[in-house]
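What you see is the complex with one protein chain gone and the rest in place.
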Amino acid sequence: MARPLPRMRDRYRYFRPIDLRWNDVDRFGHVNNAIFFELFDTTVNVWLAEVGLFQKDYDPMCVVARHACDYFLEIKQSDKVEVALAIETIGTSSLTYLPALFRVGENQPAAQGTYVHVAVDRTTRRPTPIGSEAVRICEGLVVLTD
Amino acid sequence: MARPLPRMRDRYRYFRPIDLRWNDVDRFGHVNNAIFFELFDTTVNVWLAEVGLFQKDYDPMCVVARHACDYFLEIKQSDKVEVALAIETIGTSSLTYLPALFRVGENQPAAQGTYVHVAVDRTTRRPTPIGSEAVRICEGLVVLTD
Amino acid sequence: MARPLPRMRDRYRYFRPIDLRWNDVDRFGHVNNAIFFELFDTTVNVWLAEVGLFQKDYDPMCVVARHACDYFLEIKQSDKVEVALAIETIGTSSLTYLPALFRVGENQPAAQGTYVHVAVDRTTRRPTPIGSEAVRICEGLVVLTD
Partner (left out) sequence: MARPLPRMRDRYRYFRPIDLRWNDVDRFGHVNNAIFFELFDTTVNVWLAEVGLFQKDYDPMCVVARHACDYFLEIKQSDKVEVALAIETIGTSSLTYLPALFRVGENQPAAQGTYVHVAVDRTTRRPTPIGSEAVRICEGLVVLTD
């Protein structure tokens, strides 16, 4: 299995601290792999709320088409962590985000993800262009990738 | 964004019904994307318990290196679903599982995943061969892929 | 602290098997206390859907006013369990359910709860009578209590 290269801290401009919960941890005493997706999902949606995109009455709406995570380091409940967020590609009707979880003060991510949103028409639920406002706002989160 | 081809029901031999919970559903009224990873993680671990691999005192132990999901169809809390499980590749020290969520009676998956386990030594936590017993047992779950 | 008496299996007529998930378990290797509420909440809502009460376009709607659980026995992820459900009291605008978690085949509950629904008007969100249809249907789930 080829492991992806970790994307270091300096590739990101947007960071948001996030709490870990007691029952995020499984019997191995580390944060369970499924929990990282809750943290990434929350961060994407909080960022979208901050910039006012794809909210309740916005057309189009976005649905998640793909979510993936590579794990590099174990995380404990007591670790202080933050989720970094960048956008890799802005497609006609899709957005590919690159979330990552960092321990505060570390350059290497503990885990990094890929999160793909597809814009769909609120009524037909068919893919539709994300629109020029979304393109303009999302360009602010694009980072160079390898 | 290139969408993967759905792996149809006839590619799988192992199926396990799984319950959905009231709070698996988010404000859109469908099962939240992060929940699928709980369902896949559970299915991999239940299967391993059934075949007696990598349990409490087994050496090596396995850690999750990668977990990914592609979503094709919305799932509601009231849907009757099952998780299918196959193994794609058996590496020297890794296993790549292909979990998928099907509604009962449907041929196309609602979502399909990739789940990579890496075998590590219980003491050093360094990658180590999965061992001949694991190879033999896991071969029973291997399916042909595209 | 006074412990409540366990309500034994023969007090219940409604049972529903429910799956446990790998990450329901915390570092102690047993199902975390917070998970029981997901299981009870799911069972109440599934029963209401089965009998057609308080669904999407039904007026009144119900909100949870109180949820409590007493724990008697540790539960492991591999345990086969079911949630039993009864109704203790039908008030003018409230319903008090008595959910309980049993291991299959055991008479004593592993945990038992109290779950209080208050009926509210969909528009004003003020308490309102649950209505004669709900009273009639819920009477079928009432059990004698100590």
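Should a chain be cited, it is by its letter among A, B and C, assigned in written order, with residues numbered from 1 in that chain.
Simple rule for what comes next: a residue touches a chain if its C-beta (ideal position, glycine included) is under 8 Å from a C-beta of that chain, and two chains touch if they have at least 3 such contacts.
Please read these numbers as outputs of a predicted model, since none were measured by experiment.
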item: Option from A:N45, A:T89 or A:T114 whose C-beta touches the chain left out; value: A:N45
item: Absent-chain interface as seen on chain A, which is shown; value: 18-19, 21-23, 38-39, 41-42, 45-46, 49, 77-78
item: Touch list for chain B against the chain that is not drawn; value: 22-23, 25-29, 32, 34-35
item: Absent chain, residues of chain C that touch it; value: 1, 3, 32-34, 37-38, 41, 63-71, 74, 89, 91, 94, 96, 114, 116, 118
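Convention: only the chains that are shown with their structure count from here on.
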item: Chain at the geometric heart of the assembly (C-alpha centres); value: B
item: Centre-to-centre distance between chain C and chain A (centres being mean Cα positions), rounded to whole Å; value: 35
item: Centre distance in Å when chain B and chain C are each reduced to the mean of their C-alpha atoms; value: 31
item: Overlap residues in chain B, where contacts from two or more other chains coincide; value: 38, 41
